[in-house]
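Here's the structure we're looking at; comments come further down.
The complex appears here minus one protein chain, its other protein chains still in place.
Presenting chain A:
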Amino acid sequence: MRVRIRAGDTDAFGDLFDEHADAVHRHAVWSEGDPALAEDVVSLTFLEAWRIRESLYPDGGSLRPWLLGIATNVLRNRRRAARRHREALRRLPVRDTVPDFADEVVARMHDADQVTAAMAALRALRRADREVFLLCVWSQLDYAAAAEALGIPVGTVRSRLSRARTRLRALAQQELGRTRTIPVEQGEYR
């Protein structure tokens, strides 16, 4: 597979898309909290993958870490990626405006709220820590794969993840404490 990807085999890229597009999409929604932007990130990730295909190592396992690493880079600097592929993005088909069924819309709104709430917690993290958290915990890459995706040593992945978790725990406790101690009289925190 890696050899075919490196050689620019479009069928191989088709398979790559089929296998990983949803994972890239989820990762983008988690990072962005916006499904419309996430779609652009999916396209940009695969366009970038195509562009840099020859830099892919010929040996190795699943290509998911590689793709999620590219997605992370795209998310870090979306404007730059969008400029690089602006011609291609212009040709991107418009989203359908066919209305969703009502219950599906409700389900989506609920999902969006959930993403927003989780993102609010994640926003309190440093970007580097958040990236590691998203890759390791939500996208379920192991430490070595996350290290590959981000191009950093495994030790750094561990320490960032540990920092992210400590911070999230502290936030969760703060949140818990706040709801318990907020008196009925508004504005008085104890």
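Keep in mind that, in the parts below, a contact is a pair of C-beta atoms (placed from the backbone, for glycine too) under 8 Å apart; a residue touches a chain by one contact, two chains touch by 3 or more; residues count from 1.
The definition used in the following text is that contacts and distances are computed from a predicted model.
Engineer: According to UniProt, what is the chain that's been left out of this complex called? Choose from "CU044_5270 family protein", "NADH-quinone oxidoreductase subunit A", "Fructose transport system substrate-binding protein" or "Branched-chain amino acid ABC transporter permease".
Structural biologist: According to UniProt, the chain not displayed is called "CU044_5270 family protein".
Engineer: Specify the residue from the set A:21, A:128 or A:154 that touches the hidden chain.
Structural biologist: The single option touching the absent chain is A:21.
Engineer: Can you name the residues of chain A that touch the chain not displayed here?
Structural biologist: Per the touch rule, chain A residues meeting the hidden chain are 7-10, 13-14, 17-18, 21-22, 25-26, 29-30, 35, 39, 42-43, 46-48, 50-52, 54-55, 73, 76-77, 79-80, 83-84, 86-96, 107-108, 111, 114-115, 117-118, 121-122, 133, 137-138, 165, 168-169, 172.
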